[in-house]
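Structure record follows, encoded as structure tokens.
Excluded from the complex is one protein chain; the other protein chains are retained at their positions.
For clarity, chains are labelled A and B in written order, and residue numbers in each chain start from 1.
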Amino acid sequence: MRSARFVLVRLGFMLVTSLLGTFFLLPVLWLVTAPFNAQATLRVEWPSPFTLQNFGEVFRNTFAIRALFLNSILQAGGTMLGTAVIATLAAYALSRLEIKGRNLFVYLLVLFSSVVTGTAAMVPIFLLLYYLRLIDTHLGVILVLTGGLLPTGIFLMRDFVESMPRSYEESALVSGATAWQMFRDVVLPVLRPGMMVVAVWAFVNAWGNFLIPAILIRSPEKMPAPVAIYSFYTEGGTPVLTLVSAYSLLYALPVVILYLFVNWRYGFRFFGGIKGGGK
Amino acid sequence: MKLQTEKKKSHRIYEAHVVLQDLTKHFGAVVAVDHVDLTISEGEFFALLGPSGCGKTTTLRLIAGLEKPTEGKIFLGGKDVTNLAPRERDVAMVFQDYALYPHMTLRDNIGYPLKVRGVPRKQIYAKVEEVARHLKIEDLLNRRPSQVSGGQQQRAAVARALVHEPQVFLFDEPLSNLDAKLRLEARAFLKHLQREVGVTTIYVTHDQAEAMAMADRIAIMFTGRICQVGSPVEVYRHPLSKEVAAFIGNPPMNLIPGHITREEGGHFFIGPGFSISLGGIPGAQEGEVFLGIRPEHIRVLSEPHPQAIPGKLYAVQPLGPELLITVQVGEIPVSVRLFTDDLPQLEEDVWLLPTLERVHLFDPTGKRLE
Partner (left out) sequence: MGKNKEIQQILPRATGFFFLAPAFFFIGLFLLFPFIWVFIISFTNVALTGPTALNPAFVGLENYVRLFDFSRWMRSGEFGNALRNTLYFVLGSAVLGQAPLGLAIALAFHRRRGPLRELVFSLATMAWILPDVAVAFAWIAFLDYDFGTLNTVLINLGLGKIDWYFQHPLVAITIFNVWRGTAFSMLLFSAALGSIPPSFWETAEVAGASSWQRFKDVILPLILPHILTDLILITLWTFNTFTPYLITGGGPFFRSETVSMYTYRVAFKFLEFGRGAAVAVVMMAINFVLATGYLLSLRRRRAYG
């Protein structure tokens, strides 16, 4: 009797969780079928005829390619570099200067960055960039993205710095290292995993951000991929679904790859749940 | 070993090598090191012993240059280094957690002090090999610290300290992360190594047995102050205060409160429920005192004796080569060590006979009475 009930419960559990899995899977199915379908519609169907032509079409579209392989990489890469480096320096200084109340400070900073966020923050920021003549520049996008991601970046980095024993640095100093040698040979290598995590996190956030470049970038030749895709869809009548779907997939791929990489390399760590943070 | 023995051993003139003058360090309101004066000779193995939080690490860090003294001066080899950076002091330090860099192999870890001095790579590796062979870790040089055992990590940390032939070694409880068996091995190993290399060594520990076993001289520190400096035998035989007496020895010295009266037979010690003659013990004078007697200087009798202290048997712990007996004298537990492996036949009532020549007297403030 007991075992029958057990089997039933077990089956019910598997059914319900499978349904949940389906709920998370179904909406993205189109993104992986349509790009390979020569006659893609909005329907999810087995690609027939199967083709890679859609990707060829993307690669022949100079606007799309420029957006993806130049502008997006420039903007997300710049943001990644800026955030990782500045957050590392700041987190390190906060820790080693023994500033009192630094934990609270970083916490408040992160919180504050989620108050000044989204479209609301973009109102004054747009005007600021307008007066600084940074509208429609890569630099403008990078600066704004970095500014938005930094508080959380520092927050993430802080864990790594605080878990590095001071004796590492002290032993380097007693061993005869100069401050710079100590920083280069000991501090940076030990903090590298943390920098990698912050860098990947910042890259994914900057790569996926639509709002900021959509507001700050005007000219087509500087648009990053998300803005370019959106313009494919909204401008010029009926969207070419083959192109849009193939392009979207190409655009989403780095995020998937980075997720898998981080998962494999460091295990997907859940840093008090910080994904957002960007504006 | 060819490291530096020739150079140093040949003229082992015991001159002052490390001098601390009036050294004081405050952390806000905390006085971690309180007007410490110490002179350590060249080649000496010097232990800094004291309970947790007494300021040993801080003293060591002051010598290394990792802390700036609030007051006082530090001399290394006759040179005032008080205001020099750590790397200008030519010392080497082994940290309690070893501080081996996780991203470097043991080879690079050990060679690091040479690397930052700009020694060519080939020479570094040759030297690392030599030191590693001596410490018997030459097979582990390509591994990372996380891939070797605790004892091997400890050796690697020592190797790193050794490699650039510093003037002074500083050790901060280097054995506290090892298990009991390894710790005994490492004691012998470090002591042997220090003798061989002959480098002045300052060794911080809170383990009195470790300090006694290894050091040429011991400084005992309480709450930032040095209470006594002397050879292990001196501090053991001749503690200058009740605190030192109670800190050294395992189990520590028994301290029985009471007072001394003078009668015609000489001085008598009146303890809780007994009175014994002290004969002509130096320092005996009338008044409140603590009578100190080490556990190994007591005999246990099963019948009364005029010079014995009556007590109640509390516990007998056979430890193999010796017995540890606890006897309740009034409210005070008194430990006795007997060097025998035969269990004695004892009733509940026992009498403790102290060896009078080995009795210590301390005044109520804890100062030794001579």
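Quick note on the criterion: contacts are C-beta pairs under 8 Å (C-beta built on N, C-alpha and C of every residue); 3 or more make two chains touch, one makes a residue touch a chain.
Computed from a prediction, not measured in an experiment: that's the story for all the values here.
Visitor: Can you tell me which of A:Ile125, A:Leu156, A:Val198 or A:Ile217 touches the chain that was removed from the display?
Guide: Spelled out, the listed residue whose C-beta touches the missing chain is A:Ile125.
Visitor: Among A:Leu31, A:Leu188 or A:Val240, single out the residue that touches the unshown chain.
Guide: Result: among the candidates, A:Leu31 touches the missing chain.
Visitor: Quickly run down the residues of chain A that touch the omitted chain.
Guide: 13-14, 16-18, 20-21, 23-31, 34, 41-44, 86-87, 89-90, 92-94, 96-97, 107-109, 111-128, 130, 143-144, 146-148, 150-151, 154, 166, 169-170, 173, 179, 182, 204, 207-211, 215, 225-226, 229-230, 233, 244-245, 248-249, 251-252, 255-256, 259, 268, 270, 273, 275-276
Criterion: only the chains that are shown with their structure count from here on.
Visitor: Suppose each chain is reduced to the average of its Cα coordinates; what separation in Å results between chain A and chain B?
Guide: 55
Visitor: Okay, in this complex, where on chain A does chain B touch?
Guide: For chain A paired with chain B, touching residues are 165, 167-168, 170-178, 181, 185-186, 189-190, 192.
Visitor: Considering only the defined contacts, which chain B positions touch chain A in the complex?
Guide: Residue positions touching the partner: 61, 64-66, 85-87, 91-93, 95-97, 99, 101-104, 112-113, 115-117, 160, 164, 170.
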